[in-house]
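Please see the structure below; I have some questions.
Of the protein chains in this complex, all but one are displayed in their positions.
Chain nomenclature is as follows: A, B and C, assigned in order of appearance, with residue numbering initiated at 1 for each chain independently.
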Amino acid sequence: MIVVMKKNAGSDQVQHVVALIESMNLKSHVIVGTERTVVAAVGDDRKQAKASLESAPGVAEVVPILAPYKMASRELRPEPTQVVAGGLRVGGGHCGVIAGPCSVETEEQILSAARAVKAAGATALRGGAFKPRTSPYSFQGLKEVGLKLMAMARDETGLAVVTEVMSTEDVELVARYADVLQVGARNMQNYRLLEAVGKTDRAILLKRGPSATLEELLLAAEYILDAGNPRVMLCERGIRTFESHTRFTLPLATVTYLHEKTHLPVVIDPSHGTGHAWMVPDMAVAAVAIAADGIIVEVHPQPERALSDGYQSLTYDQFSQMMARCRRVAAAVGVEL
Amino acid sequence: MIVVMKKNAGSDQVQHVVALIESMNLKSHVIVGTERTVVAAVGDDRKQAKASLESAPGVAEVVPILAPYKMASRELRPEPTQVVAGGLRVGGGHCGVIAGPCSVETEEQILSAARAVKAAGATALRGGAFKPRTSPYSFQGLKEVGLKLMAMARDETGLAVVTEVMSTEDVELVARYADVLQVGARNMQNYRLLEAVGKTDRAILLKRGPSATLEELLLAAEYILDAGNPRVMLCERGIRTFESHTRFTLPLATVTYLHEKTHLPVVIDPSHGTGHAWMVPDMAVAAVAIAADGIIVEVHPQPERALSDGYQSLTYDQFSQMMARCRRVAAAVGVEL
Amino acid sequence: MIVVMKKNAGSDQVQHVVALIESMNLKSHVIVGTERTVVAAVGDDRKQAKASLESAPGVAEVVPILAPYKMASRELRPEPTQVVAGGLRVGGGHCGVIAGPCSVETEEQILSAARAVKAAGATALRGGAFKPRTSPYSFQGLKEVGLKLMAMARDETGLAVVTEVMSTEDVELVARYADVLQVGARNMQNYRLLEAVGKTDRAILLKRGPSATLEELLLAAEYILDAGNPRVMLCERGIRTFESHTRFTLPLATVTYLHEKTHLPVVIDPSHGTGHAWMVPDMAVAAVAIAADGIIVEVHPQPERALSDGYQSLTYDQFSQMMARCRRVAAAVGVEL
Partner (left out) sequence: MIVVMKKNAGSDQVQHVVALIESMNLKSHVIVGTERTVVAAVGDDRKQAKASLESAPGVAEVVPILAPYKMASRELRPEPTQVVAGGLRVGGGHCGVIAGPCSVETEEQILSAARAVKAAGATALRGGAFKPRTSPYSFQGLKEVGLKLMAMARDETGLAVVTEVMSTEDVELVARYADVLQVGARNMQNYRLLEAVGKTDRAILLKRGPSATLEELLLAAEYILDAGNPRVMLCERGIRTFESHTRFTLPLATVTYLHEKTHLPVVIDPSHGTGHAWMVPDMAVAAVAIAADGIIVEVHPQPERALSDGYQSLTYDQFSQMMARCRRVAAAVGVEL
C-alpha cells in the first residue's frame, strides 16, 4: 500500500508512519516528492488493518496496491474454471443456459416449464422454493414441497436443478435436492451463509449484490473457496443506479473485467438485470456475444398470472426465439451453447 | 394501482386488464385519455402479485399508489414511537447517543471506551463481537467472549449494550447479553434473520442497506413488527453513490422523510456515513439539528491501532468535543440529548 | 397525470385540486379508493407546470402518464430514422462505424489514423479540435487548425468527419468543416447549444450526459428536432455509478429501450463507456449483436503518447481485430456494418 502524507506533514509524522508499517511486518520506503511525501509499504498486507493508518497524524490517504482476494484471482490460477453440475456446464468455452420460473408454484407449472425450456435448449432449471421477498405480505415460496417438485422435473428432463438457499439452517435441506445452490443478491454478504455453502459439495451460483463492487463480489467468492468449495459461479444481475427505465442497470463489462481478474466463470441474469421481459432477449444475446459463461433467464407459462416477477418472465415462445438468436451469435463467436 | 395502457392498445386489451384486476378482487375504473387509456384498480392490492399485470398485452406501465408497508406507517399510528432499552432512550424528543469501538478487542479496550463515552454523555455502548467482514482474511470478532466483555462494561457503567447479530443461530446467544440487537446493513434483507430478531424481546437497530430504498427499509422493519417485536429503530448509515471522497454518501433528508412516513425512530450513523473520522462530528451535529432520534458513533482509544474501522473512529477527545457541539445545538432546537 | 391525495385529505382539498386541473384546461376524474383518493387529469399536460400541483394542500404525489417528448417519440413516427452524412450511414439496418483519436494532434497523426480506421472498415473519422477538458491545465485542442486537418483527412479517405462543438459561437465554424456535429456529454443540457446546432444542416451526434435519464436525453433531442434539424443520432457513452473498475458504467439496454421509444438511431461509445482500451472490443461486439445503429471508438497510433484519453484508445491492430469480431457477429444477426 501507498501512504500519502499531507503537504505539511512533519518528518516526525513520517517516521511515525514508518514505525507503524514496520510494526505490521512490512517494509517501508519513503519517497520525498516536490509537493508531498509518500511512504510505500512492501509485503503482503492483506491481513493488516491497513486502513487504520489513515488515522495516524499527517496522513492524507492510504492507497491499496494488492487486490484483497487471492484464491479467486487469475494471478494464482491462470486457466479458467469450468463448473459442471448435472447436465449444466458453465465456463471453459461452454455457455450454460439456466431457465425457469421465478417461483415454483404447482407441479403442473414447474413440469411444463421444465419441458419447455429443455426443448428450447436450456441445460438447467431454475425455480425458487425459498423466496426472499421484499414484503412480508408477498408469496414466500413452497419450501420443501417446491424442492421436491424441482427434483421431479429433473428426473423427467435431465435438467440440473438451480435453486436459492436463504439461510444456514436450510443449507442441508436444499443441498439434498439441488445441483446448484444459489446465493441471492441480498445475501451476497451474509458471511455465515457463504461459509455454510462453502462446506457443501454442491456447485454455487453467487449473485452480485446490487451495490457491491466487483472486488466485494470476489471477496464473497473467496469466503466460499476458503471454506473448501471450488465450484463457484459468479452472477451479474444488475446494479442499482439512478436509472429507472430498467429495474436495475446491467453492466455487461462485468464479464470482460472478471474474465481478466478471476478464473471463476461469469453468468449473466438479464431478467433481473433489466426487469422487463421485452428487454431480456437483447441482453442475453449480448452476453453470448462476449462469451459470458452462462445465462440465467426467467420463463413462465403465463407471466401475467405469476406469483412473483411476472413482469420480467418470458413466455415459452419468447424464450425459444431468444435461444434461436443466441445460437446464431454463439456460432459466430465460437461459443458452445 | 394505476395501469397505463400503450397508446395503440385495443379495447380487448383494456377489457383483459379489467378482467385480471377483478380476478384479484379489486374494483377497476377505466379512464380514456386523449392519448392513452389508464385503468385504476381500487382496493388493498398489497397481497397481489400486482406488477404481473405488466405482462398483460397492451400494458405500458403499472404505477402503485399505496405504500406497501402498513404497520410501520404513520398513517396507521400517528404518534412517534419511543424505544427504551436499558439506559438508552431513542425517539419522542430524546436523541439517544450510542458510542464505542467498531469491534470489542480486549477487556481493557472496551472498559476504557465505555468509561470515556459515558463521561462524554453517551447512554449506550456499541461494540462488535460478531463482525461481518468483507474479506475472510480480516479480524472476525471475539464472539461470546466479546459479548461477555460488553456485559461487564454495562455492569460497571450502566450503558445499554448495542451489538450486531449476523445469523439466526446466534440470535439467542446475543440476546442473552445485549439490550439492543443490531441488524447490519449487509443483512437488511436477510429475511430469516429479521423474523428471528422479531421474535425476541430485545430492541432492534435496523440499518439501511447501502442500496436499499427507504420503502425497502420500511418493509424490512415490517418483517420485524409483523413477527411481534414493536421496538424497532431505523438507522441511516449512508448509501452507495458515485462519490468517492466519502466511503458512503450520508443523506440526512432520510430523517425528514421517515419522520413523515413512519412512527419508528431514526438514528444516524455518521461514522459509516462518511468513513473518515474528521468528517464525523459535523454530520452528528447536523443530525441533532434536525431532531434525529439518535446517533451512533465509533470511538476507539487508539484509532491507528484498531483492528477494524480505525479510519472512521474518533478519539476520546474528539468525541467529547463533538458531544459539546451537539449539546449546544440540541438546546437550541429543543431536543433532549 | 394522476394526482394522489394524502390519506386524510378532505373533500375541499380534492375539490381544490379539481379546480386547479380544470384551470389548466384539462379534464378531471376523481376516483375514491379504499384508502386514498386519486384525481386523474385528462388531456395534453406537457405545457403545464404540472408538478406544481404537488404544492396544493392534501396532495401526496403527482404521477405523470404521458412521455414529455413528442417529436422524438416512436408513437409519432413509427419507422426508424436513418441518418446519412457523407460516407456514414447510421440506423435502418446499418451500423455506422466512427473511429479515430480523441484529439487531433498533428497532420501526420490524423492522416495516419484516418487511413488505418478506413482500412479496418470505419466509415467516419472522429477527432476533437475543440476539447472540453475537466482541467484548465490539460491540452485544449488545435481548434480551427484541427478542423482543417480533419477535412484534409476526409479529402484523402472519403471518411465523414465527426467532431465536437462546445459553444454556440463556434457552431458556424465547426459546421463549415464537419459532416457531423457532436454535442458532448457535458453539454447535453446546454440548451442554447442544442438550439444552435438545431438550426444547422449538419447531422448531430448527441451524447447522453453521465447522469441524464433517457427521458432527459430524448428531451434534449427534442430541442434539436424542434429547431428544425431532423438528423439526430443519440449516443450512449456510459453513466456515473458507484462502480470504479470502469470509468463509467455502460448500460447496453439503452439500445433496446430507445429502439422501443424513439425512431432516432442509437450509437454506442465503448471507449468512454468503459474507459479502458482492453475492455472496449467486447462492448463494441455486444453493441453490434443487439443491432445498435452505430459505434464510436477511440483509436490512436500510439496510445501511450496521446495528449488525451490514451488509456481508452485502441492501437490500429486492436481496432482491426475488433472490427473482424464485429463483422462476424453482424453477419450472424443480419446487420450491415
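Definition applied: a residue touches a chain if its C-beta (ideal position, glycine included) is under 8 Å from a C-beta of that chain, and two chains touch if they have at least 3 such contacts.
Keep in mind the model is a prediction, meaning the values are calculated, not measured.
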Contact list for the unshown chain, restricted to visible chains: A, B, C
Which residue of B:Leu53, B:Leu66 or B:Val255 touches the chain not shown here: B:Val255
Residue in contact with the excluded chain [from C:Gln82, C:Thr106 or C:Gln189]: C:Gln189
Residue among C:Glu75, C:Glu144 or C:Glu216 touching the omitted chain: C:Glu216
Touching residue (missing chain; options A:Thr123, A:Gln140 or A:Thr241): A:Thr241
Interface with the unshown chain - residue positions in subunit C: 20, 46-47, 49, 51-56, 62, 68-69, 132-139, 166-169, 186-187, 189-193, 209-211, 216, 219, 222-223, 226, 239-240, 276-277, 303-311, 313
Hidden partner interface residues of subunit B, rising order: 211, 213-215, 239, 241-246, 249-253, 255-257, 260, 273-274, 278-279, 282-283, 285-290, 325, 328-329, 331-333
On subunit A, residues whose C-beta touches the chain left out of the figure: 2, 4, 7-8, 29, 31-36, 38, 40, 42-44, 63, 65-66, 75, 240-242, 244
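One rule holds in what follows: only the chains that are shown with their structure count from here on.
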Centre-most chain, if every chain is reduced to its averaged C-alpha atoms: A
Centre-to-centre distance between subunit C and subunit B (centres being mean Cα positions), rounded to whole Å: 38
Geometric centre distance via CA averages, subunit C-subunit A, whole Å: 31
Subunit B, residues touching no fewer than two other chains: 240
